[in-house]
Structures are given as C-alpha cells and as structure tokens.
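Here the complex is missing one protein chain, while the rest keep their positions.
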Amino acid sequence: MRERAAALPMPRTGVDSALAANPARALLRRFMRNRSAFAGSVLFGLIVLLALVGTRATPYDPVQMDIPNRLAEPGLAHLLGSDHYGRDIFSRLLAGAHLSLLIGLISVSLAVSSGLLLGLPAGYFGGWVDMLVMRVMDLMLSFPSVLLALGIVAIAGPSLFNVMLAVGIASVPSYTRLVRASVLGIRGLPYIEAARALGSAPLRIITRHVIPNILAPLIVLATLGTAGAILTGAALSFLGLGAQQPTPEWGAMLSEARNYMRLGWWLTVFPGLAIAITVLSLNQLGDGLRDLLDPYMRNSP
Amino acid sequence: MSKRSSPNLITRRRFIKIGGTGAVAVLAVACAPAAPAAPTAAPAAPKPTTAPAASGAGKPGGQIRYAMNNEPDSLDPAKTAQASAFNVMMNLYDTLIWQDPVDLKYKSGLAESWESTPDGLTHTFKLRKGVKFHDGTPFNAEAVKANFDRIVDPATKSPQAASKLAAYQSTTVVDEFTAKITLKTQFAAFYDALSQTWLAIASPTAQKKFGDDYGRNPVGTGPMMFKEWVAKDRIVVVKNPDYNWGPPFWNHTGPAYLDQITFVGISENGARLTAFESGEIQVMETVPEGDFDRLKKSGKYQMVVARTPGSPMTIFMNTEKAPFNDINVRKAIMHGLNRTELINAAFFGLYSPADTPIADNTLYHSKKAVGMYPYDMEKAKKYLEDAGWKPGPDGVRVKNGEKLVVDFVDLTTYEPKVVATQALLKPLGITVNVKALDQATRVAMGHKGDGHMFSTALLDSDPGAIQLVYHSRNLGGFDWSRIKDAELDKLLDDQAKEPDTTKRAALLEQAVMKIMENAWSFPIYNFARLFGVSPKVKNFRTHPIGSYPYLYEVSLE
Partner (left out) sequence: MGTYILKRLLAAIPILIGISALVFFSLKLVPGDPLSAITGDAVIGKEEADRLREQYGLNDALHVQYLSFVGRAIQGDLGRSLQFKRPVIDEIRAQLPATLQLTAAAMVVALTVGLGLGILAAIRPHSLLDGLTMSIAMAGVSFPSFWVGLMLLLIFSLALGWLPATGTEGFERLIMPAATLGFGAAAIIARLTRSSLLEVLQQQYIVTARAKGLSFVKVVFRHALRNALIPVVTIVGLQFGNLLAGAVVIETVFSRQGIGRLLVTAILGRDFPLVQGVILFVASVYVIVNLLVDLSYALIDPRIRYA
C-alpha cells in the first residue's frame, strides 16, 4: 500500500501526511461524502440483494399462469399487478433481476479481460502489435455499438447468452483503448524505465507496476460500462433477440407489455422502472467513483 | 404459398393464414347440391351462423373506412389467394351463383338458372341479361368463358382460383347468354366453388387492356367500382350506380347504400385499435382478444364474433421427429393439454373449444369422434411413463438421457397460444420452446418440418379441405404433421369425388376417426373472425364462410 502511494503522482488537491499514511481509509471517507455516489452504491447493493433473493424465493411462481386473476391492478394481492397470464409482476421482476445484472457482469467481464489482453501488449510493447490491435479496434469502433451487437446476435441467433456475448464483444474496443492509453501514460515513467533497465521480465513489470495504476480508470469505465451493457442487453431482449419465453427478463417483459398497454399500464411501467433504477444507481456510482479516483486518473486520456 | 400439388381431379382448399398474408378464403359450403339431377339424401345441415337480412330500410349515402390487418397483393381474383383480397373483391365482383347465408342454398347471381347432366360432367348456365361491367362492356357467356379459360391457363399461375377449377375442362358459348361448362371428372363441390369470389367474373376487355397490371385496376360487375389504390396506404371503391343484379337474399335491391368504402391495411394491432377507437375507421378486422373484451365492456361499439367453418385451429405434431413419432407421446398431449384453459389463457375465452378436425358448424361434422380424448392429466402422465419418459430431477421428463423438449413454431400474433401451451404442458414434464416468427418463416419451417409443433386453421365451407393438411401429397407443403397414410389418402380422395352426400359423409367420418385414433393433431378451438364495428354502421352481416361482411347491405345512420 505504501509503495503504491509512493508510486502515485501527487493529487492535485494536495496531500497531507495523514492521507498519505492511510489512503484506503481516506478514499472511503471521501466516497461516503460524495452523496450521489454513496446513494448509488447503496441502491445498487440493494438491487443485488433483491436479485439474489429473487433466484431463491418469490411471493408467487414467476411462470405460473393464473387466468382468473389476469391483469389485476397493483394492490394487496399483487403488489405490482399481474400480467395477461395472471403472473405476478413483482415476482417476475425479482426473478428476472439477476438476469439483467448478469448481462452487465458477464459482458463487462468479457470486455475488461479482452481489453487487458489486447491493450496491455499494445501499449507496452508497441510496434506492430500496437498497430494491429488498434487497427482492429478502430474497425470495430466504426460501427455504432448497438449495430455491432445486433449483427452478432443476427448470426449467432437469439438467446440471452448470445446477447451477453454480443454486448461484451461490442464493448471491447473502448476498454482496449483505455488500457492501452493508460499503459502508454505509465510506460515513460522513470521507475518503469528503471525496472526495465534492471532486466525485470515484462510480465512482472506489467503485473506489479502497470496494472495497479490503470485500475482506477478501468474501474470507472467498468462501472459505467455495466450500466450501458444492461441497457443494451435490455434493448436487444425488447426486440426479441434475447431472453425467450417464459423467462422474466425485464426487457422481454416490456416487449410483451406492448400488446396490453390499454389493458394494464403496470405491465409497462414497472419493468422499465426496474431497469431505470438499476442503471441509474450504477451511473451514480460510476460518476462518484470517477470524481473520487480522479487524481489517480491523471494518466488516463 | 405452399407448393402446388400434382395435377389432380380433386378439389383443393386452402387456408386462411390467420393474421398474415396469403390466405385462402373460404368457399361457400354446399349444403345440398343445386343440380337437380343429383341424389339428395343430405345429412343434417349445420346450424347457420348468420341471421337473415333485416328488412331493407337503409339510408343511402356516406362512406366508411375499413381496416384489415394487411394490404392485398392483387385484386385479380385469378391471381391472388389472400383473405384481404377476397374481402375487397367481394364488393367489386359478382359470381355466377351465391350461397344464401341463412339456408345455405345456392341462389342466382350472374346466372339466373342452371342445370346439369346426371353424370355431373356438364353444367349449363342461363346468364342474366343487361349486366354491364364497370367499364361499360357487356357481361355475357363470352366473358364467362374468357375468365375461366384464363384461370386454368398455366401462364396465369393462379394460386387459388385454378384449384377451384381443377376439374374444369372447357366452356362452350351456346349463345350470348348461355354458357355450358364441361368438367373432366365429377366435382362434388363445383357449385360451392362457383359461389366463391375466386371464380368471380371480371371484364375480359379490361384484363386484355391492363395485362399484368390488371390486379391494380380491377373491373367487375359488382356493387362497388374501383377508384384508386395508393400502395401501402389505401384502396378506394365507389358506388356503382347501375347495379341491380345482386342475389335475392340481400337486404335491398339496386345500388349499394354506401357511396364509398376505403380499405386500409394496418398490420399493427395497436395502430388498428387506436384508429378504431378514435373513430378514424368504422370497421376493424381482427381485434386482439384482450381488447375485444375491453371494447365490448365499454358498450360503445358493436363487437362481432363471426364463426367460420372448416377445420378448427389445430396443433400439428411432427410425426417424423422424436418425440412425436411415438403415438404414446401424442396421446399424452391429447389428454394432457387442457383446451379450455388454453383458450382462456391465450384468447380470453372468446372461442369455443373444438376437438375434431371438422368444426361443428361445418358440413359432415361427425359426432363420433367428439370426446375421444377427455382432459385427463393422470392418463397423460401414464402414457408418457409407458413410453419411457420418466420425470427428471428438474421436473422435465427424460428418456435415454434426452430431455423431453419440443419447439412450437407459430405466427408472432399467436405467441399467447404458444406461451399458454408452454405453461400448460409444464406440469406434464414437457418443455416447450416458444418460436413465434413471421408468416413466411414459420410457414417455411412447417413445410420443412423444422420443429415439433405447428399450428393453423382451415377456413373452408367444404370439409374436404382437410386434405390440404392430412393428405400425403402435401408432405413438404401444409401436411405439417407429416402424415403418410395410404388409407387416409384414399378416404380423402374418394370423398372429393363422391356426389352422394350420405356416402360422402361416411367417408369423411372414417377419415376423421382415423386422424383422431392416430392422434395426429390436436384441434383447439373453432376459429372466428373478430370485428369491431362502429355504432354508426347498420346491417353489418357476415358471409357464412369467410366471415366477410356484405358491405353492400351496410348503411350509416
């Protein structure tokens, strides 16, 4: 920890010795003072919790039909109403929560790892590796990302997993670029030069020195990226390209709701609200993290 | 459309592809053959589902906008097979004879009287005099000959009309107003065919004049004349002031009441509903079931359920693919899928359940097969167990390491049907994958057998139409259960040729029993067309077969 603090450039706001002595605690305090970030993280934490609960237990069976109680208004029996098959909306939202989160998690993990795998060598070694990687990334960035994701699903076929894959692949260029730029920023620093001169293996340098210093911007991007991935994934499901019936994925629920808009506003309002709140919390969290980690992001573009 | 079957002597009926393009309209049912020479031991007539015409009063004038759920491809009766086309053409053209919707007998149209030889091969029609096409040219025997010859001409590539004239050989112009039609073989449903708008008489002059474009410039003798067709937007028809030769069962004589009808094709249910509820359109075809209920409860509109005869909406099980190659699994479905629940869940209970291949309002519907497979969960489970499908740890049945999973392919509009089936078969341990696709794709998949369950209904007055989905010659076409049974084939072939109604009824009954015993398909409900009609529209009455309204009778208040 101390080593890290010493390796980092001085934050713009100035440093007092107490801060330098225990940066982790200071970070945490600053985080909690940033109200929106804190709120975002609490909200998101709550959602994760609900998602976990939803995989185990829900008030009603999310796929069980109950025709006599179809299209029930929100009320005591059905907290958020029931749909055209009589399925409880609240239970379905709970049961489908983990799917939206998974879309975010898996696609971003895919993108981050690919970003590291491609960006690190590109930034560190330069040369033809760099050229090759960046050309491919430029090519991928020449498509709007939703289009790229659509194209991938068009080939692979509609399914939730393919949506995760598609969104992940479409996100790779931004992470690669970020990693590469961060690495470039650090590569020139004296202590890195020194390590290389001393003959340390590139891998060791990368893992011990480079990676810890690119974590900050990466975390911010990953958080905001997860929000974006959830939105894109929901959009693809809404179009019918993602989760298939009767899976209670939030985007797919909105798609079904379209046919019954005159019969029940709750079918449209609540799934969308769920997506909105989840994404909002992540965006708040991401913004907060960015403010927080800003000093440590000097090296990012 | 499906591949044409080999040349045949047998009538071919098609379906109405519900909710999609390319449908076959229904044909008028022959209750008793009109040919006086034919024996008439008619089986009990099915109950008509159309009321007699209210007595003639109606104010002339006004116009309506009528929304269908797709735009026709052509208004040339010889060149289209779409239900939406049939609907519009009913106003532009007349047929030689008409079927009375109440007593189901054949009445005069462009033909005043007719007779046939005892062998059923020659039919002579005395035509009405003084009838003119909308372009002023006269209607006569030459016109009849020109139309029919053109239909069977291979160059016309007629998708539907030609199949109605499969037995046609030639027309002889005996004199200006007498046409003699000769058939190649006996054709039990010949008069039925003639009363269908596919065989309506168009102006040969116009056909020659417009050539390939005739479909966009239709000229008939009907109560409405074609005015304009703005592609993907509207088709407008206006009153024919000279019209005076409609069938006797219509609610008045002389020209139609309405001055103008505008047909629009709005494929999106939501859009059609909005247009209807805002008053932009006065008649809406194909109301989504949930909204039908809601609109009816509002009390503001006339909500019409127009039953159609034929073959009920049915689920076909691909007998060439596991698990449905095993009759035990099929029987499990027959007993285990709760029809009433399915109709409630998917269709808000608007349709009546059907459990035999010929609907109960159709000729030759036999009661023998009714109730063969009562809903019985335990029995269904037993069939599956006996077939070797044991419940797995997650509830889904397994056999030799394979899970009992099937793909149900249907039209996007029918997704609720599939989803409800999915939910209802879950307790049986069967997993159904929902594949709701567009019309072209799902029909192609059905033809290829790319899936396990498919579904469609047949709208036809002639029950012989079931051969389209059960005769082996249609394998690769609409035989979606992929049945190849020589005995069934023979029964279906024979009934098409059989003029004696009692014998024909018996043959069809045998065919139906065979189909049911083999559990080749699961009929669900009797198809009906759902209309939303503005309260301003009076005398809205539907054709008994295709359930198209007689817009001639309609007046505005």
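Here the chain labels run A and B in written order, and each chain numbers its own residues starting at 1.
By definition in this document, contacts are C-beta pairs under 8 Å (C-beta built on N, C-alpha and C of every residue); 3 or more make two chains touch, one makes a residue touch a chain.
None of the values given here were measured: they were computed from a predicted structure.
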| item | value |
| --- | --- |
| Touching the absent chain when the full complex is considered, from A:L27, A:L117, A:V146 or A:I211 | A:V146 |
| Among B:E115, B:D135, B:D213 or B:E268, the residue in touch with the chain that has been omitted | B:E268 |
| Sites on chain B contacted by the missing partner chain, in the whole complex | 3, 268, 270-271, 274, 278, 437-438, 440-441, 444-445, 447-448, 476 |
| Footprint left on chain A by the chain that the document does not show | 135, 138-139, 142-147, 150-151, 153-155, 158, 227, 231, 234-235, 238-241, 251, 254, 257-258, 261-262, 265, 268-269, 271-273, 275-276, 279-280, 283-284 |
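The criterion applied here is as follows: only the chains that are shown with their structure count from here on.
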| item | value |
| --- | --- |
| Centre-of-Cα separation between chain B and chain A, whole angstrom | 52 |
| Residue ranges of chain B in contact with chain A within the complex | 269-270, 273, 288, 290-291, 294, 341, 344-345, 415-416, 418-420, 422-424, 426, 433-434 |
| Chain A residues within the chain B interface of the complex | 63-65, 67, 71, 84-85, 244-246, 258-263 |
